[in-house]
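Left out: one protein chain. Kept in place: all the others.
Chain lettering (A, B, C, D and E) follows the sequence in which the chains are written, and residue indices restart at 1 in each chain.
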Amino acid sequence: MSRGLFIGRFQPFHKGHLEALKWILSREDEVIVGVGSAQYSHTLRNPFTLGERIEMIWSVVKQERLLGRVIIVGVPDTNGVHSLWVQTLKAWLPEFDTAYTNDPLSRRLLKEGGIKVMSIPFFNRNLYSATRIRELMLKGEPWEHLVPEPVADYIKKRALIDRLREIEGATQL
Amino acid sequence: MSRGLFIGRFQPFHKGHLEALKWILSREDEVIVGVGSAQYSHTLRNPFTLGERIEMIWSVVKQERLLGRVIIVGVPDTNGVHSLWVQTLKAWLPEFDTAYTNDPLSRRLLKEGGIKVMSIPFFNRNLYSATRIRELMLKGEPWEHLVPEPVADYIKKRALIDRLREIEGATQL
Amino acid sequence: MSRGLFIGRFQPFHKGHLEALKWILSREDEVIVGVGSAQYSHTLRNPFTLGERIEMIWSVVKQERLLGRVIIVGVPDTNGVHSLWVQTLKAWLPEFDTAYTNDPLSRRLLKEGGIKVMSIPFFNRNLYSATRIRELMLKGEPWEHLVPEPVADYIKKRALIDRLREIEGATQL
Amino acid sequence: MSRGLFIGRFQPFHKGHLEALKWILSREDEVIVGVGSAQYSHTLRNPFTLGERIEMIWSVVKQERLLGRVIIVGVPDTNGVHSLWVQTLKAWLPEFDTAYTNDPLSRRLLKEGGIKVMSIPFFNRNLYSATRIRELMLKGEPWEHLVPEPVADYIKKRALIDRLREIEGATQL
Amino acid sequence: MSRGLFIGRFQPFHKGHLEALKWILSREDEVIVGVGSAQYSHTLRNPFTLGERIEMIWSVVKQERLLGRVIIVGVPDTNGVHSLWVQTLKAWLPEFDTAYTNDPLSRRLLKEGGIKVMSIPFFNRNLYSATRIRELMLKGEPWEHLVPEPVADYIKKRALIDRLREIEGATQL
Partner (left out) sequence: MSRGLFIGRFQPFHKGHLEALKWILSREDEVIVGVGSAQYSHTLRNPFTLGERIEMIWSVVKQERLLGRVIIVGVPDTNGVHSLWVQTLKAWLPEFDTAYTNDPLSRRLLKEGGIKVMSIPFFNRNLYSATRIRELMLKGEPWEHLVPEPVADYIKKRALIDRLREIEGATQL
């Protein structure tokens, strides 16, 4: 049985993430969705808590009938001590064979830690970008079509866009 | 939809835990299994890493056909700063209605944090106790019958009992 | 008996803060002055230690004959883990009914934590701004008239403006 | 003007502490009451939060008409890194001339940090001991006569003895 | 060129340590002396600061004419998060081929981290034990003959035994 790690912050989990997840599932028996920067929230870059992000991903996994093949796990970042990040992954996650990420620093750290790393083909990167989605949310422009339906529903039900807008003017993000 | 939180360290997850999980599932639509003291491992009290514990519980959830009703999530402890523990739960976990635990400190902290707490009926507590199971492992006595089969398989395949025995003489546990 | 929380960094405590404090005291029986980011000092944004800030505020409270109605308490920030900030306030401060702050992030976090939040009317915000006062100090322009007299005396007696100027060229602020 | 530091954990602040405070006030113009181990609570050794402890001491200071001569400040402990404790005091507290404490480790650390240390005469130490008071609370025996009246009132009004009793059986104190 | 790691806390560095160091040097071209628990001091178990320990070992290395073959490096412990300890060693230390230690937990962690581990033959363990040396110091019995002369000189010159004795009665070690 093979297992892949799909690592990201998922702020929020969008349709590009879902395509990537399906693509990895076409290559691996199981996928760990590693939700990074677990301890952070309430900033423009990391607006959602780990619990909120897990809930959104969980709702997508259920709707997409991926239960039993996807393990969602949070991982804290190491406060800038990059040399401990891969070892933190190893301790916090079930075992995996291959890590999937396009982030240059993550790739380098994983490789130095002896882990096999694969790139993920981008699915409409201009369209599906968490940064861009957060900007649309702030501007009051449509963003709902860029995320899976249960994610849009969750964000609207909790009025989480208000959080983004309210913290926009803060000095300590 | 109702959701319960089943909080524990699960060092390891045993048949008493499984009975408790099923009992909670008889009362709630979904259950979050909150795996506490996530950052600790390699001690007599916390021998297994979070990744190992998630893997064991995941294998039980699959075998018991509980997928879709059980969300497994790790939560770090707060280094003795007990006043931050409940808020850490709130940030790291999907939302829940009721917490299930018999630990007096956890119960008190949860209640002070405004969370509804329920006790779990013990299922053969003398028999099913993680502390006792770790003692049996150290002594070389049979312990396999006290944990679900996939847990026993996992621990034996990884030779994790060797870890317990090897660290037994350490001075800094 | 009602009690309000006036939260800020007070780098330094200026006449606008004093006006705000008096305005809150006109609405509450007692006010906790919560001195935030307690652990930081020696940067352009946070030049003064908590001890120095408490001493400055204490000297103003004595001069203004507010003793018995004002409790000064330091609170550490939570290293970017915003979800724990309100709970840290709850554990570090005596109980209060209402929090007074205009900072958007603080307001959002307090509201999510179930705390009643009030805005503070600004008293000459263009004039009385801690950021502007620190800039005047760095430029060698007059700033003394913008802070209560005991604050100006303290800063001059300790030659704390030298600190600001000396650290201005540092690379790691 | 002279200022002394009276350092302790004050779990809870009792009549022996009050006698000590008065004795220090007979020698110094002002006294900082440094409330140590600020971040800890909800254990048998440190049951009360910093906020609760400040509130108890504040109520005594008001009743004893010591306002204007007593500054109450919390200080976190340094997680076992003893070499940083005195410097933490220096950064978190207003300046002081002499530290008053009978704890051997505190005395040694303060002296190594270049601070003048004085012993406090014990006032009925057998009677007035925070450890003993917490034991009486747990046993359900009378303890109220050992603390200043506002402290007893506060603890009873908040039912804080229930907290001690409830956490007594916990495994992770 | 081969390099070994000799890991310990060296509280203090005694003649058994020196024999072990020489034995490792007979097998390796260079030896890193990894001084663990770097951040701790002022307890009965870890009385000396890292700086003091480095100074003692440095004086022995000079006297024994081992300069150029011995690299002394401090390493912090990981606050009970054992899964990060080996990776911390890898990031804080120059590269090495083999680790030498008899501590069961260290051995297990190093092996899980893929590092070759060797045992050190004990040289009069009953005689040369840091724990026993600290006990002799506390009791006022002779200990000087158990440590290299420069170590004894250093401890006496700084009156560091006074520190041990003074902190003996402390409650928070």
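One rule holds for everything that comes next: a residue touches a chain if its C-beta (ideal position, glycine included) is under 8 Å from a C-beta of that chain, and two chains touch if they have at least 3 such contacts.
Predicted model, so just to flag it, every value in this text is computed and none were measured.
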item	value
Visible contact partners (per top-of-document touch definition) of the missing chain	A, C, D, E
Option from D:Ser2, D:Gln63 or D:Gln87 whose C-beta touches the chain left out	D:Gln87
Among E:Leu44, E:Ala91, E:Leu136 or E:Ile161, residue touching the chain not depicted	E:Ala91
Residues of chain E (touch criterion as defined above) contacting the omitted chain	38-39, 41, 49-52, 54-55, 58, 62, 67-68, 71-74, 76, 90-95
Absent chain, residues of chain C that touch it	39-43, 49, 79, 163, 166-173
Positions on chain A where the hidden chain makes contact	77, 79-83, 103-109, 112
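In this text, only the chains that are shown with their structure count from here on.
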item	value
Per Cα centroids, the chain farthest from chain B	C
Gap in Å, rounded to a whole number, between the CA centres of chain D and chain C	25
Gap in Å, rounded to a whole number, between the CA centres of chain E and chain D	37
Cα-centroid distance, chain A relative to chain D, in whole angstrom	46
Multi-chain contact residues (two or more partners), chain C	83, 90-91
Arrangement of touching chains [line / ring / star / complete / other]	other
Chain pairs that touch, as defined at the top of this document	A-B, A-C, A-E, B-C, B-D, B-E, C-D, D-E
